[in-house]
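For this depiction, one protein chain was excluded, whereas all remaining protein chains were kept in their positions.
Up next, chain A:
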Amino acid sequence: MITVEALTKTFGPVRAVDGISFELAEGEALALIGPSGCGKSTTLRMINRLIEPSAGRVLIDGVDTTSIPPATLRLRMGYAIQGIGLFPHRTVAQNIATVPRLLGWPRARIAARIEELLELFGLPPAVFARKYPHELSGGQQQRVGVARAMAGKPAVLLMDEPFGALDPITRTRLQDEFLAIRRRMGTTVLIVTHDMDEAFKLADRLAVMEKGRIVQLDTPEALLRHPASAFVESLVGSEDRGLKLLSLAGVTALMQPATGWTAEADGTFRKAGADASLAPLSASASLREAASRLVFAGVDELPVVDEAGAMVGAIAMERIIAFGGGGR
């Protein structure tokens, strides 16, 4: 667990970070989000002491980080940055081995860890282990960068705009992959980003920063429903926040028992008295997808099926609309 207490950094007269406090629980993902110059990167870099705080302190599992030598502290914290910073004169395997080697792991354990991580990130070791960074695409380099940051099984993974330099399609794919890996490994993550969609997608809680202070620290849903200020409201995007809210919840949350639907032979379903049959919605869909399907089909109810195609319930438009209730 990471505890940040009244952390402050002044550069001359400027208070770049101004008395920030938060806690990061084991297995949690927290995003620091805000515009350029709001102090989010400085905060991240104070946690692994790349920047020394002017005041306040950081505790890792209750121990003050200033009592640990910086290099030793950083071995316990993974670090992935936007520019990736892969070592160009070392192979993919050697890059990933950096922290395990510094930790003095035995050779066999390092080799096993490299293999495990490359598999995890969809880079077959037989193909990629011996390649040099310049032989990889941008997305592959970024995967190796994150794998390298995770190699030493760090207590927390610090990420500074890790997917920032990628094209939108690769970025989305890497975010999905990373989310799956994080859920599987239970990694604790502190991520800095200026991209609200990325923060919503990857983080359990968001700390919105403005001028060196945290103006609101909440779950994505709470940020959307109850923004603390006009600044937060503009950051979460006031026009499509209803839709954003819907993308946070799954269709099963609002599902009711299906009545009056009959299955057709081709996998579609027909409501009693209706002319046409409708393709069902997957139970893993978000409310946003459900709303989109309902609007597109021009109906007020759709059947929901599980992976086997069996009907498990139905989702109604009026319940989706009610979900957004409470907003101004």
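Keep this in mind: a contact is a pair of C-beta atoms (placed from the backbone, for glycine too) under 8 Å apart; a residue touches a chain by one contact, two chains touch by 3 or more; residues count from 1.
Just so it is clear, contacts and distances are computed from a predicted model.
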Choices "Multicomponent Na+:H+ antiporter subunit D", "4Fe-4S dicluster domain-containing protein", "Amino acid/amide ABC transporter membrane protein 1 (HAAT family)" or "Osmoprotectant transport system permease protein" - which one is the UniProt name of the chain not shown: "Osmoprotectant transport system permease protein"
Residue of A:L75, A:I191 or A:V236 in touch with the missing chain, whole complex considered: A:L75
Residue among A:P35, A:G83 or A:G309 touching the omitted chain: A:G83
Which residue of A:E26, A:E52, A:E135 or A:D176 touches the chain not shown here: A:E135
Residues of chain A (touch criterion as defined above) contacting the omitted chain: 48, 50, 71-75, 78-79, 81, 83-91, 98-99, 102, 130-132, 134-135, 145, 148-149, 158
